[in-house]
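One protein chain is absent from this view; the other protein chains keep their places.
Read from first to last, the chains carry the letters A, B and C; within each, the first residue is number 1.
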Amino acid sequence: MSAVSVSPLYLLDILILFWVMLGLAGLVLQRSKYVIAHVIFPLGALVSLLLAAVAFLSLGEAPVSLVLPFGLPDLPFHQRLDSLSSFFLILLGVATVGVSLFGSGYFRHMDGKTLGLLCLQYHLFLASMALVLLADDAYMFMVAWEAMALSSYFLVTTDHAIPDIRKAGYLYLLIAHVGAIAILLSFGVMQGGNGISAYTFDAMRGAHLASFWASAAFLMALFGFGAKAGLLPLHVWLPEAHPAAPSPVSALMSSVMLKTAIYGILRVTFDLLGTQLWWWGVLALTLGLMTAVFGVMFAAVQGDMKRLLAYSSIENIGLLLVGIGLTIIFHVYGKDALAALALTATLYHSLNHAMFKSLLFIGTGSILHATGERNMGRLGGLIHSMPWASVLMLVGVLAIAGVPPLNGFVSEWLLLQAFLLSPGLPNSYINMLVPVAAAVIALSAALAAYVMVKFYGVIFLGQRREKVLEHAHDAGRWERAGMLWLALACVGLGLAPVFVVGQIDHVTQMLVGTQLGNAATDWMFLSPVDTDRASYSPLYFLLAVLGVMGLTVLLVRRLYHGRMRRGPAWDCGYPAQNARMQDTAEGFGQPIRQIFEPFFKIEREVPSPFDTHPKYHGHTDDKLWFILYLPVKHLTEKLSAWASLMQHGRIHLYLTYTFATLVVLLIFV
Amino acid sequence: MIDLQLLALLLIPLFGSGMLAVFGSRPWAAELNSLMSGCTFVASVVLAMRVIDSGPQVAFNEQFFIDQFNVFLVALTAFVAFTTSLFSRPYMRIEQHHGKLSVSMLHLYYSMYQLFTFTMLVALTTNNMGILWVAMEAATLTTVLLVSLYRTPASLEAAWKYFILCGVGIALALFGTILLYFAAERVLGEGGTALLWTHLNQVKGELEPTVLKLAFIFLLVGYGTKIGLVPLHSWLPDAHAEGPTPVSAVLSGLLLNVALCAVMRSKVLVDGSLGTHFAGNLMMGFGLLSVVVAALFLSRQKDIKRMFAYSSIEHMGLITFAFGMGGPVATFAAMLHMTVHSLTKSAIFFAVGHAVQKAGTQQMENIRGLLQVSPTVGWGLALGTFAILGMPPFGVFASEFLIITTAMHEYPWTTPVLLIALGIAFASIFGKMQPIVFGETTVKPLPHPPALIPVFVHLLLVLMLGLYMPPYLADWYRQAAALLG
Amino acid sequence: MTQVPFTLQFINLLAALLLLIVFAMLAQRRILSLINLFALQGFVLALSTFVVAYTTRQHHLYYSAALTLLLKVLVLPLLLHRLIRRLNVRWDVETLINIPTTMLVGIALVIFAFNLAAPISQLAQGITRGLIGIALASVLLSLLMMLTRRKAISQVVAFLSLENGLFFAATSATQGMPLVVELGIALDVLVATFIFGIFFFQIRETFDSLDISHMEKLKDD
Partner (left out) sequence: MMLTPEQTLAVVFQITQLLLVVLAAPLLSGWVSQCQAWLQNRSGAGVLQPYRVLHKLFHKDAVMAHNASWLFRITPYIVFGCMWLAAAIIPIIAVDLPFSQAADVIALVGVFALARMFIALAAMDIGTSFGTLGARREMLVSFLAEPALLMVLFTASMISHSTQLPRIVEALAHHQFVLYPSLAFAALAFVIVLLAENARVPVDNPSTHLELTMIHEAMILEYSARHLALIEWASSLKLFAYISIGIALFLPHGIAEVGNWPVLPLAIGLLMLKLMAAGAGLAVLETLMAKMRIFRAPEFLGTAFLLAVLGLLIHFLLGA
């Protein structure tokens, strides 16, 4: 293709460099907030768009690679652009267009110094994420990976005056670092041949590992990337860090950064490791299921809107991992068509999640702007004062709840199809596992709907729980643009699945060696395997619903005389109803808390009926924190207390150490 | 010619210390100090160029020997000494302003600073194991005076411990040297040449293994005390915490390297003579132990300088481990780590120094929210900390990456230990550093403007080494690594 | 010839004497006599150096013998005497662990050192057979002495006797290091002692005692 005769990698690198430049420019131009907000961020969005475009053009082309003259002397930076990385680059680009547009409106109100720094960190964050996707050797990957962690850490701790936010940042970076260590170990296991040049991905592809070492590498990678993705039980940082960050940053972290972890798992499992074992898939599947249910359960009981979204991200990561697990199982048992189906579902879902989750997060951002309130218990009735935000958010909510004809449903549909087609695996245990897994998926999807009704209903509907909410203003121009972009993406992904799947086919072709294709001749019908088995056409669906609705409206107009008046809400004979009597978020989550009681660590004080000033306080905690994390902490503390006895301050003791060392060495020679 | 250059390198600091012994109490003593260090640095660069061009050479009838390995350390030492002198100019002024230092103390400080540089350069460049010992002892003596500069009980105690422990250590090293000589004279005959490293290196195959084993143990324990290898490290945190900050910077940035260089010299001989990996294994063992124990120590520290002293122990352990592993990549990595550690650690100490001066205490719980009062110090400290913790894209990560990957290939079982230790260290230091840099503040502004150019110069260099290593530098390291094998 | 030459016997005698003196120092409670013993040790050292110089006809060894005599027998003891007079610390030094135990440990050390040095002694040609062992023993004993002393001065004396042991190894065992080295070593020892002196006064004026147990503030916990 002559249009991109110059290797697309050059273009991508230039674009990434441009991001960095923008960041630096922001740092320099601290004085003029206007420029940063209304020039730099939109330019960043433009760069994202171009990035996505380039990646899209090179999707399905032959992989191109490039060696940059940086990095270690014997291990310069290797870069490679293949379908997998292009796909995730598209994801990155499309999502960040919206977020950056939103950001230019959102960050407007910060003070210059913070804004300048934030602009730098933000664009470094974008650049490092893109580089992670392009890296083709362990060193560059690690550098980009940790740079991503570091920049996002600084973003998370933007308003570091608040101790909780510092705590969140600490937890985040610590777990990220531990994860990075695990990833490094897994690369070390996978290294091909000896010498430092064995750390290029090509060498790793070449290395054929014994199944034991391959498993070790896979487990390490799963641990490391899982730590970044918020996989159970490494998720504890996520609900702390995502809410702490400014909303656009939360959006990026939830929607894109977590996907880089998914990318890593896919890259290691299907690309770097030549062979897979069936139990990897089972492990991933089970972990994924646990994560999904756990996440959505905790989302249901949250009172803080951003924490709620963070937990829902955990749920979605769980679903993605389920998809990966299925893919591995099918691939191992040679059912590549099914593997392709499961993988398609996974990739599709990560694309969808990127879109609606960032939409929702930036939506909470503009709510924060309008009201300065994150606690859903103090919101409500915003649909009247924030029409734009409410409509766009509704799209996001319906999408994430997985109802047709929006995008969330498509990936869910594909995933369930993968389950339905799965019987006939040689291993009967896995055969038993499959329906249970399907059931759990269905359950968590239904719970997600519950959560989202709570989210939207408590925030936007009902009466205003606080007086101040009357003055809440709608999202500004830029914010609106960003949200609109993402909402459109959701709708588009929902309505044109055939096209999207066609694109994803390139990736599945690369990873599992087959592609889904589309059995239906008609571009309107998505049918993964065969039209008789299953088919779904969102467009017809939409048309039908609209048609029927239109018909209804017409009939009603015809039959009905159309008189309507406003009156007070019916108070059931109890006149003194006020806004505080609506369900709060806690109230809405209460049934879930009651049903899944054993999973939560609940502490609450309920007032007695005779309290003059009754005060209810309830708090649900994550048991895993107490079961898994605190013991480790205490162990280290004990060890170090033990060690520090050594440094006792008495010089005789120190001399004795020298003496003893000497004697011991002399004896053992 | 080489004699001249070497002479320049050695005489400038000596002359400088003489000058400062005379003029040390003048107001411009600080500038003179920096000037001298600057000249030393220039001289070292000239020498380095020369050596890179025309390989290893000896000077002053073989009493001095310069190869890529020690000339790289010479350049590094001179550079850090120079930047430290730049930093110490305002720092010491502020100390004086706070009334911690009298003019006479400053006088002592400046002259001793130059003398210390001199001793280190001698120790690095000498070819004679005996003179090496003498220089090390002299370095100890000068630094003892520097550590006890404040004359506070704490500083006195620290200096005393430092003195006694390193004195004993050094004495043991002398015994090792004597044993070496004992073994050598039977091959090289009596008299001068029997202690010259170059000659020993040629005949190392014939040296008596049993004696050399014994000798190496003494040398390792002796110089290891100065490197700060666990369990010989006890003096190090005290000395770093109680001495003036510039001294802490040069101590952990330079002196430790010099001692390590001495150990390396002996290692080359011993392993050459034994034909086994005896010395290497010992060094690996000590290195691993140091990394683990230091990491455990970190999490309980309350004094900020003490904490970074322990982190120096940890990194020295890592470097020793790498040198112990041997092989081109590991040695390369070790030297790279030496470089980045010196640069980063001294940069951190610079920033810490000003932070401490602002807060008026070394207790970490009283230093808060640096970013609010002086963002430069805050960012310097934050970035330096992340760099020393091995966060990419800083150079420390590059060397750690090389070390760990090599270890995975050579000694897989060590890597989990190392990585866990590094993780613990990360958790501890990062956890302590975050509230110091971020959050609400308690600290107050300074009488004199702080000198932070050195901090950011160092950090930029480290950053560059992480992302891009100039080819000639890489070749230089490679040659040096080849020398050490 | 089987008959051992007189000089060698003499050197061995001196070596034995050296070891004996170290033991005596280890057992010694009074600081004053500790210093005297140190001076005596220096004298023995000088003598042995002289003999070695005579037997091996190495002239620079005469210098170092003279140097030793000057430094270890005259200068340092005098310095120390003046110090303890100025600081009037002539009282007893009490040991941390009681003397018989120290002695037993010391003997164990000596045996250990001899066994360690045995293979080396086989290699040693000429007069130096077995001297390495004694040198090593005295080094270890002096180290032990440093461990057991609580007063700053006695610790320093122990340190100096350690240096003596080394010096003995240097001169007698390996018939003398090159002169440059010995000069350097001597210089360092001298400077070290001066610095010690300065320290004594500073410690004295800050802790108004030379008891090291005052200096246990810097620690982790």
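As a working rule, a contact is a pair of C-beta atoms (placed from the backbone, for glycine too) under 8 Å apart; a residue touches a chain by one contact, two chains touch by 3 or more.
The model shown is predicted, which means the values in this text are computed figures rather than measured ones.
In the entire assembly, the chain absent from the figure touches the shown chains A. Only one residue from A:A337, A:V453 or A:I602 touches the chain missing from this view: A:V453.
Note that of A:N407, A:Q582 or A:T620, the residue touching the chain absent from this view is A:Q582.
Contact with the omitted chain, checked across A:V6, A:A62, A:A210 or A:A569, is made by A:A569. The residue touching the chain not shown here, chosen from A:V97, A:A203, A:V434 or A:L486, is A:V434. In the full complex, subunit A touches the omitted chain through residues 380-381, 383-384, 394, 398, 401-404, 409, 412-413, 416-417, 419-420, 423, 431-432, 434-436, 438-439, 442-443, 445-447, 449-450, 452-454, 456-458, 461-463, 525, 531-537, 540-541, 544-545, 548-549, 552-553, 556, 559-561, 563-572, 577, 579, 581-583, 587-588, 591-592, 594-595.
Here is the rule we use: only the chains that are shown with their structure count from here on.
Arrangement of the chains shown, judged by which pairs touch: all-to-all, with no pair of chains left without contact.
Separating the CA-averaged centres of subunit A and subunit C is a span of 71 Å.
Centre-to-centre separation between subunit A and subunit B, using Cα means, comes to 44 Å. Those residues of subunit A in touch with two or more other chains are numbered 641, 644, 647, 651, 655, 658, 662, 666.
Shared contact sites, meaning residues of subunit B that touch two or more other chains, fall at 160-161, 164, 168, 172, 214, 237, 297, 300.
If you check the complex, the residues on subunit A that touch subunit B are 69-74, 113, 138-139, 142-147, 150, 157, 160-161, 163, 166, 169-170, 173-174, 177-178, 181, 184-185, 188-189, 191, 194-196, 198-199, 636-637, 639-644, 646-647, 651, 653-655, 657-658, 660-662, 665-666, 669. Partner subunit B is touched in their complex by these residues of subunit C: 58, 116, 119-120, 123-125, 132, 135-136, 139, 143, 146, 152, 155, 159, 162-163, 166, 169-170, 173-178, 180-181, 184-185, 187-188, 191-192, 195-196, 199, 202-203, 206-207, 212, 215, 217-218, 220-221. Of all the residues in subunit B, the ones that touch subunit C in their complex are 63, 128, 130-131, 133-134, 137-138, 141, 144-145, 148, 151-154, 156-161, 163-164, 167-168, 171-172, 174-175, 178-179, 181-182, 185-186, 190-192, 194-195, 208, 210-211, 214, 237-238, 241-242, 297, 300-301, 306.
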